[in-house]
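Left out: one protein chain. Kept in place: all the others.
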Amino acid sequence: MNMVLRSAIGRLRFGSDQRELALLYVACLVGALLISLLLIEFNGSSWSRAVNALVDGAFQSPGRWGETLRRTAPLLVVAVGSSVATKAGIVNIGQEGQLLVGAMGGAFILTLVQPGTPIMLVLGIALGAVAGALWAGLAGVLWYWRRIPIVLSTLLLVYLASQMAAFTLTRGALLLNVVPGEPNRLLQSAAVASGSRLGIIEVFGNRFSLSVPIALVIALAFSWLLSRTTWGFRLKVLGLNSRTAQRAGVSHFRYGMSAILVSGAMAGTAGAMMLAGGESQYKFSSGFSSSVGWDGLLVSLVARNSPILAVPVAVVFAALRSGSMFLSVAGIEAVLVDVVRALLVVALFIPPAISELRRKRRAMARQTERI
Amino acid sequence: MPGFLVNLLTDGPLYESTFRLAVVLAFAAVGEWVAERAGTINISVEAMLLGGHFGAAITFTAMPNFALAIAVGGMIGVFIAALQAWLSHFLTADQFGIGLTLNILLLGLAAFLQPRFDLDTQLASVASIPLLSDIPVLGPALFGQRWPMYAIYAFVPLTWWLVKRTNWGLEVRAVGEDPQAADVSGINVNARRRQTILYAGLLSGVGGAVYLFGQVGRFESSNIGGKGIIAIAAVIFGGWTLRGAVAGCLLFGYVDALRLNLPMILGYSLNSQLLASLPFLATIVVMLLFARQTRQPAALARPFVRGLK
Partner (left out) sequence: MVLEAGRIYGILGQNGAGKSTLMKILIGLVTLDSGEIYMDGQRVLVKSPQHAADLGIGMVHQHFSLVDALTVWENVVLGDRSNRLDAARARTIVAEIGGRYGLEIDPDSCVGSLTAGQRQRVEIIKCLRRNPRVLIFDEPTSVLTMEESEQLFAVLRQVVRDEGGTAALVSHRLEEVLQATDDVVIMRDGRIVAEMPTSGSSLDELARAMVGRDVRLHTSDAHHMRHGAGAGSDVVLRLSGVTVTSRRGGTVLDGLSLTVRAGEIVGVAGTEGNGQRVLADVLSSLCKVTTGTVEVGGVAVETGRAGAMAAAGIGVVPEDRHDSGCVLDMTVAENLMLTSLDRVSSRGALDRPAMRKSAERLISQFGVSCPSPDVPMWTLSGGNQQRVVLARELSVRPKVLVAAQPMRGLDVSAIEYMGDRLREAANAGVGVLLISSELDEILHLADRIVVIYKGAIVGEMRNEAVDMTRLGMLIGGAT
């Protein structure tokens, strides 16, 4: 079966590489959407209602644009951080935990320090970044010290982070908001002090916080850092060929650790910004991260680790999330969106993998043989 | 204090718990061991476990037959493994990215489909092996379990035999150590790798089903949460030997059982978050202390394309 498939793939010729790639993308996207369609039909509703609800929830209804943008910001920031790690060849998949830790760290300043001031806002976000960096850095230390694979330790740390977050919400001395006279039914923190909140931008009735422009700036900054500085250059060398990197003076530890710390810091910043920007009514709760970390990773996978490409991809993912709010009105589980998005990512793995494979085969043919 | 320790060491139910929790880890770990000996790392064993777990629940609800449900669970595990195998070792997509996405996909699917089905499952009946289950302390744990659990006793030696005593196993080992040499010797490297991943899928799928009927009885999407990852850690902890992987599973199963049983043993309740963190904390600590990289398959996690190193 594989032989047939292999020769079929080999025989696909579309004239130019770009055209071929574009067709592959279309084919895979259609495939993913078809499966989603099936799921929707299986659910008992029609896909047109689903699409309408999604578009309604993401863009059309008044104020929804703002919701989409609001959700774009943390996805983008996480994705940018993930790109940095991947460029350096580090597999950090613990952003969900790093984001939570960042939000948690930020919450200590943002919700507990009264009255709030812009300085507290900055400090809160900074603390969030540091917390995220340290959480990721832990995995880095485990690797450089004891060779524990980062992919494993970052995943384990996600589970630990959610337990830690739940813990801080069980104690009034920590983040739990104890309202005197009322039993503790809601496990959440106090709201972020009003002076420490990120400013709100309002455009045509769409409200979103400053986190959106900040995220954009971060994406642009890292795009520049990665392509135009010696640090970014050396990171790339490390990721592409670690032995050549060693020879050329790129210390695995220094550059690898810096990549890990940066990616963790970005996830932490995203978490803190979510809190300061109004997520879940400015209150930290144990489900706070709501898969933004995972989604951000997926964004960066689809965007092929480019901070610039991550912008439109993050918007699409954010649109799916905000659109999903309206799905229940159409009688569809909001969770469907989770499935669709993962299907899309799986589908989108295929075209670049195929073209990589063929490019490599062609490169091989070009080499002068050894003796 | 010593009294407490004695209680801890002789607590029969604790060991019974340990065994049950270790078994689900072991199914995943033994399968992943084979796949890692071939040089692949599949974090999607988490998805395979969940797929088997959920698939078995649905099947049992439709037709209350344990064996059938377990078989279907295994097949679903194979199906998920096929996706991982084809995408990473035929198309050379990044195996970590694929694994991660499959995990997310399965979680979403389970959450999406669960309300659809009015799941009705139950635990399988206990099948105590006559003489052996009377051994004090360990007897009930090892020989007094519900009958699907005993499947592990067959799979572990079967897997050992497959890898150590067959030609297929020799080729798998060669592929994980030096894929170029294996290729030149006429072995289809990526085909072998894909086969080991399918095997891991089969075992993990069955393991998820066995977990449903042997330990939890009811499907919750959080049942599996992280067990696949811990299974991979067990493989590493064991230095990529089968013995070591099983030992790791027992160790991590023990910690997980502590989480469930410690309050009862001690007599007072402990912080629930701390308890829930125990398995993951223990995994990290254990790897810190015991992970040795010298026995790692030399080509682990390095994709193979003929002609390119």
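By written order: A and B. Residues from 1 in each chain.
Everything that follows uses one rule, which is that a contact is a pair of C-beta atoms (placed from the backbone, for glycine too) under 8 Å apart; a residue touches a chain by one contact, two chains touch by 3 or more.
For clarity, every value in this text was computed on a predicted model and none was experimentally measured.
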Original post:
Who touches the missing chain here, A:25, A:59, A:144 or A:231?
Top reply: A:231
Original post:
Who touches the missing chain here, B:20, B:89 or B:173?
Top reply: B:173
**OP:** Have a look at B:156, B:187, B:212 or B:275 and name the one touching the chain we're not showing.
**Re:** B:187
Original post:
From the list A:241, A:258 or A:280, which touches the chain that is not on show?
Top reply: A:241
Original post:
Residue-wise, where is chain B in contact with the chain that is not depicted?
Top reply: 165-171, 173-174, 177-178, 180-182, 184-187, 294, 297-298, 309
**OP:** Write the list of chain A residues that the hidden chain touches.
**Re:** 228-231, 233-234, 236-237, 240-241, 243-252, 363, 366-371
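Operating definition for what follows: only the chains that are shown with their structure count from here on.
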Original post:
Which part of chain B faces chain A closely enough to touch in the complex?
Top reply: 41, 43, 83, 87, 90-94, 96-98, 100-102, 104-105, 107-109, 111-112, 115-116, 191, 225-226, 229-230, 232-233, 236, 271, 273-274, 276-277, 280-281, 283-284, 287-288, 291, 293, 305, 307-308
Original post:
Can you name the residues of chain A that touch chain B in the complex?
Top reply: 2, 5, 39, 42-43, 91, 93, 142, 146-149, 151-153, 155-157, 159-160, 163-164, 166-167, 170, 294, 297-298, 301, 333, 335-336, 338-339, 341-343, 345-346, 349-350, 352-354, 356-357, 360-361, 363-364
